[in-house]
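Below is one structure. I have some questions about it.
Excluded from the complex is one protein chain; the other protein chains are retained at their positions.
Presenting chain A:
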Amino acid sequence: MTTIATLDLTPRPGAAPLHRMVLAQAGAEIRAMLRNGEQLLLTMIIPILLLVGFSTAPLVDVGDGARVDFVAPGILALAVMSTAFTGQAIATGFERRYGVLKRLGATPLSRAGLLLAKTLAVVAVEALQVVVIVAVALALGWSPHGDPLWAVPLLLLGTAAFSGLGLLMAGTLRAEATLAGANLVYLVLLGLGGVLFPLDRFPAGVQHVLGLLPISALTSGLRTVLSAGGGFPGGALLVLLCWTVAALALAARTFRWE
């Protein structure tokens, strides 16, 4: 029988291939997200409740057309923000606090590999959110007009922009401050970003400023390609690209790993 004393620990060091490391870490991140009750509330339950509530009850005046046609693209944008920004910021902030990022830094998994794993995990959870939200919206009578393929670059660039903002927050603030801040930003952007309340209800001057928020770009872009049947959402993609570059550049300069 093997005991600790007879265990063969002869050195045989070596790093696993990058894809194996990244997939293992991404799997761990996905499991962590799906098992965390607060995260599920934020990423699944709240978006679905808002989708059902605002699609069936006359809570806001969305103009002509079916309510769900207006609400569904906004909820898709909210789903991206909840996972890529709020969930990721909080999780990463606490990983920093608990020395998890530092400990991972002592393994062969590089920082680039870790970020790749986090991105894969976020995209996987978002894919799950999109499937559930689209299914519920269709059940509520949603009839998308336009080419849903244009939604893909919007969702991906939105993910990149919100991930950058989430990591910027997680890498600089204390974990508790990130927890409070990320939730606050989520609420503010939910209210001001055209997710449920049309931006044209705000005064004209304010509208222009709000239109430059990443959440507004994502919701208006998704509405253009999914409800209005519009083509290439150039303006929305440009706004999201600017946020992505700025947030990731700033996060790269300021991120503290412990």
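The criterion applied here is as follows: contacts are C-beta pairs under 8 Å (C-beta built on N, C-alpha and C of every residue); 3 or more make two chains touch, one makes a residue touch a chain; residues count from 1.
What we mean here is this: contacts and distances are computed from a predicted model.
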Record lookup, UniProt, unshown chain, options "NADH-quinone oxidoreductase subunit M", "ABC transporter ATP-binding protein", "Tryptophan synthase beta chain" or "Protease HtpX homolog" -> protein name "ABC transporter ATP-binding protein"
Give the residue, chosen from A:Pro11, A:Gly63 or A:Gly205, that touches the chain omitted from the document. A:Pro11
Contacts of chain A with the absent chain, listed as residue ranges: 2-16, 20-21, 23-25, 27-28, 31-32, 35-36, 95, 98-100, 102-103, 105-111, 115, 251-253, 255, 257-258
